[in-house]
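The structure that follows is given in the form of structure tokens.
All protein chains but one are shown at their positions in the complex.
By written order: A and B. Residues from 1 in each chain.
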Amino acid sequence: MFFYLFKRLLTMIPLLLGITLISFTVIHLAPGKPTDLALDLNPAVTKEVKEKMERLYGLDKPLHVQYWNWLKRLAVLDFGNSFATDGRPVLDKIGERLPITITINLLSMALIMAVAIPLGIASATRPHSLFDQATTVFVFVGFAIPTFWLALLLMILFGLELNWLPISGLTSYNYDQLGPFMQAWDRVQHLILPVLISAFGGLAGMSRYMRANMLEVIRQDYITTARAKGLKERVVIYKHALRNALMPVITLLGLSVPGLIGGSVIFESIFAIPGLGQLFYQGVMSRDYPLVMGGLVIGAVLTLLGNLLADLSYAIVDPRIRVK
Amino acid sequence: MNSNTSCPGLPPLKILLVVLCLFLATACQDTEPPPPQISGPVEPAYGDAIVSGTIGDASNLIPYIGSDVSSSEVTGLVFDGLVKLDKNLEIEPNLAESWEISEDGLTITFHLRQGVKWHDGEPFTAQDCLFTYQFVTDPDTPTPYAADLMQVETAQVLDPYTFRVKYKRPFSRALYAWLGDIVPRHLLEGVNVRESPLARRPIGTGPYKFETWKAGSSIQLKYNPDYFRGRPYLDRYVIKVIPDSATMFLELKAGSIDQMGLSPLQYARQTDSKEFKARFNKYCYLASSYLYLGYNLRNRLFQDKRVRQGLSHAINREEIIDGVLMGYGRPATGGFKPGTWACDPNIKPVTFDQDKARELLAQAGWKDTDQDGVLDKDGIPLAFTIVTNQGNSQRLKTAIIIQERFKEVGVKVKIRAVEWSALLKEFIDKQNFEATIMGWTLPLDPDPFAVWHSSKTEPGGLNFIGYHNEEVDRLILSARETFDQEKRKAAYYRFQEIIHEEQPYNFLYVPDALPVVASRIHGIDPAPAGIGYNLIKWFVPKQLQKYHYQP
Partner (left out) sequence: MPSGTLAQETWRRFKTNKLAMAGAVVVLFLFVISILAPLVSPHDPNQFHLKRVLESPSWDHLLGTDELGRDVLARMIYGAQISLKVGFVAVGIATLIGIVLGALAGYYSGWVDAVIMRLVDIMLCFPAFFLILAVIALLEPSIWNIMIVIGLTSWMGVARLVRAEFMGLKNREFVSAARVLGASDYRIIFRHLMPNAMAPVLVSATLGVAGAILTESALSFLGIGVQPPTPSWGNILTAGKDNIEVAWWLSVFPGLAILVTVLAYNLLGEGLREALDPRLRE
């Protein structure tokens, strides 16, 4: 097992290097300097002032030097300081946003599993039935509806019309004055819509995958055998088939990390949630090179970790993997 | 083949559609009841808070460094300048009680207010003023606002409450530079400004003290009980970050924010219900900015002023103001704010006159000889590209309207919207454009040196259209070096005549600012300076207070 882990970690090194190289290249494709935005078109700004600020940020060095310096600093987890005028370390800025994004993503993964797995099984046991087709349409509607539009509609309905839920943000204005129980409730209320929206889009992938897996497994010989032995259909499905169909889902969970992180840009913007997606988008629009590179690298590394976790749990469940 | 109606996929869709329509049909009811009406005069009272919505988070709360709107909103309340602007945009005392300007106009001596304390209890003195000057002009301070204070030759502390600055040349806008915030010497001296904790927890002398900052979501300020102009009535000032404009408007209607800037469409179409008007007060006043269509004068197409005049007559400014601003704005006549002393009221906006436009273009030699609908001269068609920044819907709509009007007089225009910083870097700074629609924020002092003087035409300069006129240069410099407002006014009037005649810019419009504030907040008094100038006098009558705090 440790050998497997070691081998698995070793293969991550070239991936990490590739990730940094692509991140760096992407950022340096672009014209324009990060200082442009800060300087705005203010008549009181002189050209000398502009040059002064560019030197200050080290933008006058050749590209490969900039990459090499960046890589050396990455090795000790130094992502540099943001070009924004707060000049804070990128790692701090991302660090304070990351827990929010991860929390919402974990919650929505849990919700996806809770809904998609039963849906997938039910569809698979009745393939091409009316129920199967209705489910198909339902989950694909979730995938097909533009996130921000649905979000806005739900905000109007639940936030303004019915006044059941807060419209945006993570906590209410009077959060600090609430008791611990009410604080928790306040957070839950704020999370309902964002988690719902972010999970709705992911339903299709998971439930279709589950359905396909299930169909595949049901066709296997041992299921036929089980049926032939006269076992009840419920037992066949839930005891024998389900266990085998669930295993690949672990891998899919690992693979769904980048999609969820990418999707966070949209719902964090519309729900005013200060997470990684919103930070990254603001970084991109203000040409905050260190922040954008940091966001790309950290986003990719999170995926690597997700996949690693998935592989490890898979290896624990299924010993054959370790030998391979 | 199966028809659509027998498909089991459709019923859920139909239901969805019905549900959606239901949402939307009933979407205009607001949830919060309007505040009760109070009869009789309202008594100012301490307490309550105002929550202001903003698109982006603040970046750095040290004055001069964070140049974004949210940072300025906070520093404006936490810090003070030596002087400030009153409701009519005239200079009045602030941290400086009084000042003298020497006969030759080179020296200003400020007499400072005594007994003012920083929020951490340290006394405010002339040393802080001297330090502010050194701080802003220090090459290691990353600020875009150093240009005005760079004009200072020497600054000295005469005694703890007297501060003197001496200029190299007379500099008419010298006093305006001291509108800038004074920063605390005892906290910033000898500190690497990039690592100063003040960036996250500012300490100033202003009406509000910094309280908390939740990154990316809100900043909260608390009243300063010892403020030298008197304690502000509102206990808290809160800035709430909501990146999406549609969400922000919903939050306003749900009552979780009290103040925001409306778009012209929201102002005109979405805020007229009786209920909305009971819960909110809308304000409308001229903003300090203008939009223009600028021509690159190095380009052969635009060197003849008759072409620029002709194009100017082809633009229907009223139509743009109606269509883009829903009528909330007025035509721009030149680079000064209408109604201020520098602006010549005798100069009228260029009229919409297509015949005159055609005539002027024809005089300049542009005729449609090949009958293709586009004017030409020496085989070259009168066609060019207007660049503007992407993401600003008002500018883009303006460009689309102008494109259509130009087409009608035989001028072919393409529109290109480019991301802001790429626009500046690749087009404007390199002077690699034909025409551009952009805006200027009007500085508090009208000095047009940076935009119109010929010394600013080098790459990266703000006179990027390459305007060069010796008389204009002379007028700008003479106005810059006198403190006599009448002399400056005469120079600026002449300057406007020349610009109006030559049309290097086709001036388009000055928009209105359209803020909205919850109606429980009283004491707002709209003036030429807008509404924010007397914030410390805003209050909520006792019976209307919404947020309550333990003292």
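We take it that a contact is a pair of C-beta atoms (placed from the backbone, for glycine too) under 8 Å apart; a residue touches a chain by one contact, two chains touch by 3 or more.
Bear in mind the structure is a predicted one, so any value in this text is a computation, not a measurement.
Engineer: Need the list of shown chains touched by the one chain that isn't shown.
Structural biologist: A, B
Engineer: Kindly state which of the options A:246, A:285 or A:309 is in contact with the chain not pictured.
Structural biologist: Once the missing chain is taken into account, the touching residue is A:285.
Engineer: Write down which of A:84, A:167, A:296 or A:315 is the residue touching the left-out chain.
Structural biologist: Reading the full complex, the residue touching the unseen chain is A:296.
Engineer: Taking the full complex into account, find the residue in A:90, A:104 or A:156 that is in contact with the omitted chain.
Structural biologist: Answer from the full complex: A:156 touches the omitted chain.
Engineer: List every residue of subunit A that touches the chain not included in the displayed model.
Structural biologist: Touching the chain left out of view, subunit A contributes residues 14-15, 18-19, 22, 26-27, 29-30, 32, 128, 133, 136-137, 140-141, 143-149, 152-153, 156, 204, 208, 215-216, 219, 255, 257-259, 261-263, 265-266, 269-270, 280-281, 284-285, 287, 292, 295-296, 299-301, 303-304, 307.
Engineer: Contact with the hidden chain only, please: which subunit B residues?
Structural biologist: Residues 1-2, 4, 6-10, 13, 17, 20-21, 24-25, 27-28, 245-246, 249, 263, 265-266, 269-270, 319, 322-323, 390-391, 393, 396-397, 400-401, 404, 415, 417-419, 422 of subunit B touch the chain absent from view.
Criterion: only the chains that are shown with their structure count from here on.
Engineer: Cα centroid separation between subunit A and subunit B, in whole Å?
Structural biologist: Here the centre of subunit B sits 37 Å away from the centre of subunit A.
Engineer: Please output the residues of subunit A touching subunit B within their complex, sorted ascending.
Structural biologist: 30-34, 36-47, 49-50, 52-53, 56, 81, 84-87, 93, 96-97, 130, 133-134, 136-138, 141, 148, 152-153, 155-157, 159-161, 163, 166-174, 269-272, 274-275, 278-279, 282, 287
Engineer: List the residues on subunit B that touch subunit A in their complex, please.
Structural biologist: 8-9, 12-13, 16, 20, 23-24, 26-27, 29-31, 51, 56-57, 59-60, 65-68, 71, 139-140, 142-148, 194-195, 199-200, 214-218, 238, 240-244, 246-247, 250-251, 253-254, 256, 419-422, 424-426, 438-441, 443, 450-451, 458, 460-462, 547
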